[in-house]
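Selected chains only, in their assembly positions.
Labels A and B are assigned to the chains in the order they are written; within every chain, residues are numbered from 1.
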Amino acid sequence: MKVGIIGATGYGGIELYRILSNHPNVTRCNLYTSSDEGKPYVSVYPHLHDLCSDQLHPLEPERVKEENEVIFLATPSGVSANLTPKLIDDRVKIIDLSGDLRLKEAGQYEKWYKKTPAAEHVLNDAVYGLSEINRSKIKEAQIIANPGCYPTATLLGLAPIVQNQLVKPKTIIVDAKSGVSGAGRKPSIGTSFVELQDNLKIYKVHEHQHIPEIEQQLHEWDKEVQEITFSTHLIPMTRGIMATIYVELLEDWENKRLLDLYKQFYKDKPFVRVRDEGVFPSTKDVYGSNYCDIGLKFDPRTNRLTIVSVIDNLMKGAAGQAVQNFNIMFGIEETTALRFIPVYP
Amino acid sequence: MKVGIIGATGYGGIELYRILSNHPNVTRCNLYTSSDEGKPYVSVYPHLHDLCSDQLHPLEPERVKEENEVIFLATPSGVSANLTPKLIDDRVKIIDLSGDLRLKEAGQYEKWYKKTPAAEHVLNDAVYGLSEINRSKIKEAQIIANPGCYPTATLLGLAPIVQNQLVKPKTIIVDAKSGVSGAGRKPSIGTSFVELQDNLKIYKVHEHQHIPEIEQQLHEWDKEVQEITFSTHLIPMTRGIMATIYVELLEDWENKRLLDLYKQFYKDKPFVRVRDEGVFPSTKDVYGSNYCDIGLKFDPRTNRLTIVSVIDNLMKGAAGQAVQNFNIMFGIEETTALRFIPVYP
């Protein structure tokens, strides 16, 4: 199969390349960019020296459609809303890693992203690619809206209790923390080494564009669940997301029973690993891998449950899940090219 | 004045030395240890080369009392419970940086610290040294229980609304994050560079020994406030604590009115800096300094208030506040020796 990566120069793009260039069903990886057209890929990413002789091609939709059977869009928000319609074609499938196709209501996109939303028919066709939960729809989809990094960690952490309607509505609070690669490759003072090293920042308080994405999915699972409190922190590390989730349950649950519920829920999902009682995952436990690790503990003092969900934001939070969806869409074994043991230390 | 630092080889000890050796009212700094007796201090901390020719003395209570007018205990928990009674004397004042004298109920100490508590009369005499709030009691005190790092950030973040009984009880959730120096200097796999670099950990979930300290003080301010949810994360940085606090209020407040309340509350407190609307502090904004910076934002979508409070855990969270209390106790201008501009970048 021939696959195209649009936005190959970003961190999502290079992570897609790392996985796909090692994928047994991929015969050719075409690279597209709107910033470094004509350059060899290795000039942007020197760690590919001797491993990649490909050039970066300009982003011409007709050509992209012709050259590929599946197209990954690893572009900043605002690009694929506009680009996707030009790429739609019976012969190609599209996996969009940006936030442009995730919100079903165009008005929500406008409100949170402050940009022009995609056309309604595109939004309708796009299937939300939370692999573990939407497998059957993903299988049939032509367009995938690949979930955001924060939503992936948060939703996988909440799915078992929200799908089972166990949660007291209005009590969900998510304190999320991310490594800096989530902010992309474009340089800015806010993401420069000196400003972040030995520093901890909160940002976009109550305003992060991943909030409506999380709420949309939770609400689909349990109509009672509506607004959540969600905050995001920048951690001085490269990769990794941790969502620390606080929630009240409708009735009392013991730890063990909750863990059993989670383990049962994720039994056949090879990339979600539920930890044993008393053990919580750290972000480095999933470094460079497609796993989502979950730990939890009920606090009888406060009747509140704390859930910790960690992923590698570039893998399960972006490129890894995109390839997982690619596998599902094409009937390839789901873990193909994704069976990395995390890089530790 | 002659001051003694017990536990001089730890991070609290060296930070006390950094401040006190520059304090105009301090004529002599005596250093005590139970681990490196007889060694020159500079052999433990080479950055003091040419700046300190003092030796580390053994921890002999009688001698310590004789040699000093005030004694700082910068020791691990479990030490000062035992040591303080031997140091009590009309001629000396004691400032204990450990958690041993903070909990008024001995049973609480036993439960959370799993150690033998201090004698009741010592606990009764010890004044909780949250400088901004307890000034008048601190002035008269002979023994200070210097607050913990997490409690300092959390309590200063909550004081204005809890003292004014504005908070809906049972809704306080504190997601706290700390740099690694808070874990002390004793080596362990869990605090080694390789295990923490590019990693994010949650620890002691629902079990951190600072929980009862925070609850005790909140409850004193507002009898309705009891258990809180509190979690602690280890951030790959050296210094700094951020407490992200989520709380519901009894009635609706606008952002601006809340900020006015906070600014009014901290008007004459030079070390608490309330940020303007829409601005949140980062931990590096207080690096190496005694400031506590606070930002907040009410979310009308969820009717929940998010408060962010940051300190340098070794300064306002330990040595800095201890010296601030020392100043208050001896009628010295409160900011003496503490007027550092934060080291940035």
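By our rule, contacts are C-beta pairs under 8 Å (C-beta built on N, C-alpha and C of every residue); 3 or more make two chains touch, one makes a residue touch a chain.
All values reported here derive from a predicted model rather than from experimental measurement.
Chemist: Which copy number describes the whole complex, given 2 displayed chains of the same sequence?
Modeler: Copies in the complete complex: 4.
In the analysis below, only the chains that are shown with their structure count from here on.
Chemist: Using Cα averages as centroids, what's the distance between chain A and chain B in whole Å?
Modeler: 38
Chemist: With touch defined as at the start, can you tell me which chain A residues reach chain B in the complex?
Modeler: That would be residues 170, 173, 175, 177, 179, 194-195, 197-203, 205-206, 227-229, 231, 233, 235-240, 242, 244, 246, 280, 282-284, 287, 295, 297, 299, 301-302, 304, 306, 308, 310, 345 of chain A.
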